[in-house]
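Every protein chain but one is kept in place in this view of the complex.
Our next item is subunit A:
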């Protein structure tokens, strides 16, 4: 596999009349990576994907996909990519099988091979038994899986998935994740936009957070979390009233690596540089002050914390995701 980036952008921009939707995005994505593009609605994710898929020309900067310029070599770029956009693009009049066979034909796959390929893909996404049904009768999850299959007919080098699990129930979402992993294991580079933190955490080798058209943070999920510079040690007490929490916070005030404390309803959260190493010392300091914690939990920072730090607010849908 070539070392040249599967996707590279330099100062990529897109303006709609007086709205700067994408304002100078720089990316370099290696072949075989699953790259996540995380951001709230309206952040510029879909506009970026549409530019990379040649559906929308940039108004500034450059972008290459599979080593090809998205403006100059648009036709070749389209041969190298698979696309499943946010809006599930299925023709409701055709059956799943017909849709895949047509898609094969549009990518120049001969009819006999198209029939075999459609069957392979229907089996891959678990729709072989409903392949003859018109797509308008499919559930949301089935439509999403068929859309994904249609993006794979020509075994693309790079697969673009724009919010592939938005609107899906948790079970369907996990099925799509499994498909994405399988596709990636076969060597396809995956560019995935999402507003689900768990999705980014589960699937992506690296990710970038985009907000208001600009990348505000990027790296591996672990790097981004590590860049937060702290762990969270959450202490709860049987009797958090009567000054217990204040006393506890005072007792650990001298703890090495303690960055700040946040008083919570039934205890306190200690933001420390190395949580695992600090726990023994925290217990010792509490003991010395005659205090005994009911529970001690060590939490790594989440991508939500990373997003909060990068953008100053929590990602829309984060609560919904936790509930799911």
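Here, a contact is a pair of C-beta atoms (placed from the backbone, for glycine too) under 8 Å apart; a residue touches a chain by one contact, two chains touch by 3 or more; residues count from 1.
In this section, contacts and distances are computed from a predicted model.
Taken from the listed names "Response regulator", "Transport permease protein", "Formate dehydrogenase" or "DMT family transporter", the protein name that UniProt assigns to the chain not shown is "Transport permease protein". The hidden chain makes contact, of the residues A:63, A:83 or A:152, with A:83.
Within the full complex, the residue among A:21, A:56 or A:190 touching the omitted chain is A:56.
For the options A:150, A:166, A:194 or A:244, the residue in contact with the chain missing from this view is A:150.
Across the interface with the omitted chain, subunit A contributes residues 50, 53-57, 75-76, 78-79, 81, 83, 85, 87-94, 98, 102-103, 105-108, 134, 150.
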